[in-house]
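Only one protein chain is missing; all other protein chains are in place.
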Amino acid sequence: MIIVMRKNSTPQQLLEVEKRIEKHGLTVQISQGVERTVIGVLGQPTDDLREELERVDGVSEVIRVSKPYKLASREFHPESTLVQVGDVVFGGDDVVVMAGPCAIENERQIIDTAEAVKKAGAGILRGGAFKPRTSPYSFQGLGLEGLKLLQSASKQTGLPIVTEIVTPEDADTVANYADILQIGARNAQNYRLLDAVATTNKPILLKHGLATTYEEWLLAAERIMDHGNNNVIMCQRGIRTFESYTRFSLDLASVPSIKLLSHLPIVVDPSHSSGRYELVIPMALAAVAAGAHGLIVEVHPEPDQALCDGAQALTFENFNKLMTLVKSVSKSLK
Amino acid sequence: MIIVMRKNSTPQQLLEVEKRIEKHGLTVQISQGVERTVIGVLGQPTDDLREELERVDGVSEVIRVSKPYKLASREFHPESTLVQVGDVVFGGDDVVVMAGPCAIENERQIIDTAEAVKKAGAGILRGGAFKPRTSPYSFQGLGLEGLKLLQSASKQTGLPIVTEIVTPEDADTVANYADILQIGARNAQNYRLLDAVATTNKPILLKHGLATTYEEWLLAAERIMDHGNNNVIMCQRGIRTFESYTRFSLDLASVPSIKLLSHLPIVVDPSHSSGRYELVIPMALAAVAAGAHGLIVEVHPEPDQALCDGAQALTFENFNKLMTLVKSVSKSLK
Amino acid sequence: MIIVMRKNSTPQQLLEVEKRIEKHGLTVQISQGVERTVIGVLGQPTDDLREELERVDGVSEVIRVSKPYKLASREFHPESTLVQVGDVVFGGDDVVVMAGPCAIENERQIIDTAEAVKKAGAGILRGGAFKPRTSPYSFQGLGLEGLKLLQSASKQTGLPIVTEIVTPEDADTVANYADILQIGARNAQNYRLLDAVATTNKPILLKHGLATTYEEWLLAAERIMDHGNNNVIMCQRGIRTFESYTRFSLDLASVPSIKLLSHLPIVVDPSHSSGRYELVIPMALAAVAAGAHGLIVEVHPEPDQALCDGAQALTFENFNKLMTLVKSVSKSLK
Partner (left out) sequence: MIIVMRKNSTPQQLLEVEKRIEKHGLTVQISQGVERTVIGVLGQPTDDLREELERVDGVSEVIRVSKPYKLASREFHPESTLVQVGDVVFGGDDVVVMAGPCAIENERQIIDTAEAVKKAGAGILRGGAFKPRTSPYSFQGLGLEGLKLLQSASKQTGLPIVTEIVTPEDADTVANYADILQIGARNAQNYRLLDAVATTNKPILLKHGLATTYEEWLLAAERIMDHGNNNVIMCQRGIRTFESYTRFSLDLASVPSIKLLSHLPIVVDPSHSSGRYELVIPMALAAVAAGAHGLIVEVHPEPDQALCDGAQALTFENFNKLMTLVKSVSKSLK
């Protein structure tokens, strides 16, 4: 349930509404927008309470929420959420580009990449230290050592860091080094990990699971927000379908859909779904044209030599091309 | 197998290669590009023939074709195919927009729509006369009467026509009225229909099946081209996945992928996959940014009153908005 | 809408109900079961009519039909439909096994196979004369010549014939030779073909499309039944998913689901979905245990030499094993 207050309602009227709701054992969440004040109610209100509130002075409207998620829904919170990280803002007019290698391999690799992507106009540095790898025989990442290398690349360039976290016990460690914590696709329904990252109060980049619906994805965001952390950035990265030419199928309709359903910013990863570098630039531009607030792109000094499968990583040269085109497409939409 | 001739090779040398191939009971197809002459060979050549041809004067290279489709592959035919329909060209630098109602309902509706989309900049008029409807109780289209209405709207506006054909016996009738014959998603593997439309020699708009792979889709194009009709326009319209917020999931990665694999033009239908008009503009722009050569968009004077499910149809006003943005994004890529 | 008559209602009362419905321009379909007489109404009845009918003598209940398909629904026709073909019955207590090669190749092959499967206990002979092949370069079947070979194998063994039809214009020809007409997965939404086979009045084996829902599948059955042909046998043959170890994923939950939703018999094809002969026997037994009324199985004298991909065809020896186990599992369920 949502209570929308009249424009000229008083603080006393607001307080009165709150008291009546809390008397029923329900929780209140107030969202004071520029346009209007909205009171969200968590829990199951009775019809009687609904009618009672409609008669309280200062109340304009009482609305039932039709979605299983509330905090994450646009019904509940009509104004778009902005997530600020250092100097960049997710959810506003500018497209934020996060770039870097799939895995941090050594100091040279991460620093060179950080400098190259910074120069090209990236706003955030990405790099994996803890990798969730399907095969136990694959490179699992440098761990803490990787985080330290990432930090030094960040200091040298001034770029904030986004990096993946794969298990609750690493929450404090990763939060010490990273500016944004990334939940990967394979952990999209790892609820205890969502609880753990939520309580670090760092912004969370929440990837779409390989086979999760928009509703389940928004419920995962809801789970994080239920801990009081509203800095959730949704990230589309491709779903699993029958098509095997691409690694995954990038569902770009999720971009305008999530913007309709939710107030949270949404970004797109055009690299992992492609599995072929030739597809990355077109899909990145498509994401921007679809309205994405940002991109997360794999860049590597020498894609052929990457310890991860480098087939989809861009060279510095291709990343420069991408940035030029992203700016051009982004500008054309304004 | 493909034989690439040297730049300075002579017609006699080309003839010599042809003779040797045909002696083995194989068929030859010559593609004389600006840059180079390429000889495609249909059938299974022996290793001996391959080696023999490498030694013929004027031959630069003999290449095995790795794909099950040949005529449709870029390996076989490296230059992009242009499909001309009246004044518009699919496969070139400009984005061709096809627009109109899902089904032709009456004269007023189709003429008003034709004029509105023409004015906004559309290049082709679409409209369904024969509808492949899942339920026997749904409106199945006006049939021949619909084609006649479509024709009069075309005459009044000068817009060429694209319309769907659903069964081989209608091939001549539909070809009499239409400039482009559309094969719908549900007939994407109706091989006898592909044979029938191929022999009309009209350009074919070949929609992607709900669950066909890129390879199967290109094999369907191959089937049409095998009848000597090379004017095939591929059309992505969404695939079936687990997501139910949208009607289908629009696989935009197919745009750059088909352009890598094939020389045929590719367009996108952002309407049917969305099922919600709010998603149509963002997905149309995304398609253009991904490199699509065109769009096919549902437009209706009064979407609420449409005989088909009108949830995804654009009003004239929204179609105007779409055209302005399409031009802007398209220009930003050049 | 369905009207259920009281047990002791009279023919006059039934007539009265019919008259009132037809006065509203709606169509009546009467289903006189052992237990009760049910009147199905096609079209959209008003609330007023519904209330009026509830008050007519002899009426026990007036029920809204919640499904978009009516003739095919169990709500509308509570008793299971039996489809008789020669001596065998689909939909009863016995599992009917249809067996034979993917494609008819020559007289020896089809007659040997017919004799072998007959001896092992098969009830119907299958074999393809018209093949819907994805590649234009694959073997497309022997056509009419194949039908004649099939007929002579049928005469020699007494086994009725099931064979695929791929285009409306072949309807009379195929109906001349076949006892059951098969609609393949790729034509599951080829509505004009459904119309054409319906009017032959032969029983129809209706395969599940690669990506059609149960509802769409039942609407395809509805389309056939709407022409007055109620002899529809549903056939599950696997759906397209992300898994690539098997060719398709055999959705056996469709067996009990269709039996809940519809009165039509349902059989299973364990061969095409598997793509590996080792999986065919376990999946055939699973289908029987799930409640399938029959099986359609690919059998070939020499699978390695099959003109179709023979990877999933059973040898005569393996088919004998299958029949022994099918009888054993089938008996264990009674």
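A, B and C are the chain letters, set down in written order, and residue numbers restart from 1 in every chain.
The rule is short, and it goes like this: contacts are C-beta pairs under 8 Å (C-beta built on N, C-alpha and C of every residue); 3 or more make two chains touch, one makes a residue touch a chain.
Note that this is a predicted model, so its numbers are computed, not measured.
Though it is not drawn, the left-out chain touches A, B, C in the full complex.
Among the residues B:Thr46, B:Ser244 or B:Thr324, only B:Ser244 touches the chain that is left out of the figure.
For the chain missing from the display, the contacting residue among C:Leu71, C:Ala196, C:Ala211 or C:Val299 is C:Ala211, taking the whole complex into account. Only one of A:Pro78, A:Gly92 or A:Pro168 touches the absent chain when the whole complex is considered: A:Pro168.
For chain C, the residues touching the absent chain in the complete assembly are 211, 213-215, 239, 241-246, 249-257, 260-261, 273-274, 278-279, 282-283, 285-291, 325, 328-329, 331-333. In the full complex, chain B makes contact with the omitted chain through residues 240-242, 244.
The missing chain lies against chain A, touching residues 42, 68-69, 132-137, 166-169, 186-187, 189-193, 209-211, 216, 219-220, 222-223, 226, 239-240.
Rule of thumb we're sticking to: only the chains that are shown with their structure count from here on.
If each chain is reduced to the centroid of its CA atoms, chain A and chain B end up 36 Å from each other.
In chain A, the positions touching at least two other chains are 241-242, 244.
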